[in-house]
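Structure first, commentary second.
After this line comes chain A, so read on.
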Amino acid sequence: MAVDEGLKIELGKQGVFVTTLQELYNWGRRSSVWPMNFGLACCAIEMIATTMARYDLARFGAEVFRPSPRQADMMIISGTVTKKMAPQVVRLYNQMAEPRYVIAMGACAISGGPFKQGYNVLKGIDRYIPVDIHIPGCPPRPEALLEAFMALQKKIDAQPLTGEGRPRHLDADAPGEFPVPAQGEHDLEPAANKNVWTVPVVIR
Partner candidate 1 sequence: MIGGASPLAGYLLVAALMFAIGLAGALTRRNAILVLIGIELMLNAANLNLIAFWRYGPHPEVLTGMMFAIFSIAVAAAEAAVGLGLVIQIHRHAKTVDVDQMNRMKG
Partner candidate 2 sequence: MKTLEEIQAAIEAAVPGAGVEIVPNPAPSGEHSLRLKPETAVEVATFLRDDGELALDYLSNVTGVDWPDKEIAEKVKVTRAVTKTVDGVEQTAEETVEETRKRVEPGFLEVVYHLFSMARSHGPVVLRMRTGNRSDRVDLPSLTPVWRSAEFQEREIFDLYGVVFKGHPDLRRILMWDGFKDHPMRRDYVAPDDFEYEPTPHDEVLARAQAHRAAQQAAAAAQEGTGQ
Partner candidate 3 sequence: MSVVFFVLTAMTLAGALAAVLLKNLVHCALSLTVAFAGLALLFLELDAQFVAFVQILVYVGAVAILVVFAILLTRSAETPKAGGVFSRTWLAGLSVAAAVFAVLGWAVLESTPWLPQTTEAPAADVGQIGEALMSRYVLPLEIVALLLTAALIGAVIVAMHEKDGAQ
């Protein structure tokens, strides 16, 4: 697995290409990310626009929008997650098969965005599920989604299969299922999943 970079380049010059298992695996994962057919609000329209002719997400092999979460690799949370919807989003995420990725697209998905002061708006989906990439914007331009997609590819590429930074699905201790919040009398219960969401210490 550990082939020296320099050696590899040298071999490549002489026509010998060395591919490690890890590279092949990561290459396969990153080149074939099928998103889930899932849209929430305004950003969903920009997400659809990204798959359309002008921007053509298909160039990256990611136009295969699977309607079933079982077959999807990536969930693009495109839009406001309300407290009424949040349990469903978590449930859908739970139904996805590993490896799975989450892109929080747009201000609302990251933090509640312009609607964060609303009583029915969840302040960021990362309170319940782990998010890989955040795209700011309201809504982000389609190019921004493409850029985020490439950032996700880079992230996948950089993941070693063993050791510290290994992806979650290869980590036996990592949680596979995330508890679904319940809809209480005034708010979601619990208000955040403490295992996923660690409130940063504010220095101010």
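A word on the picks: all candidates are chains of the complex that A comes from, given by their letters.
FYI, a contact is a pair of C-beta atoms (placed from the backbone, for glycine too) under 8 Å apart; a residue touches a chain by one contact, two chains touch by 3 or more; residues count from 1.
Nothing here was measured: the structure is a model prediction, and the numbers come from that model.
Touch, as defined above, links chain A to just one of 1, 2 or 3 in this complex, and that is 2. The part of chain A that touches candidate 2 in the complex is made up of residues 83-84, 117-120, 123, 183-187, 191-192, 199-202, 204.
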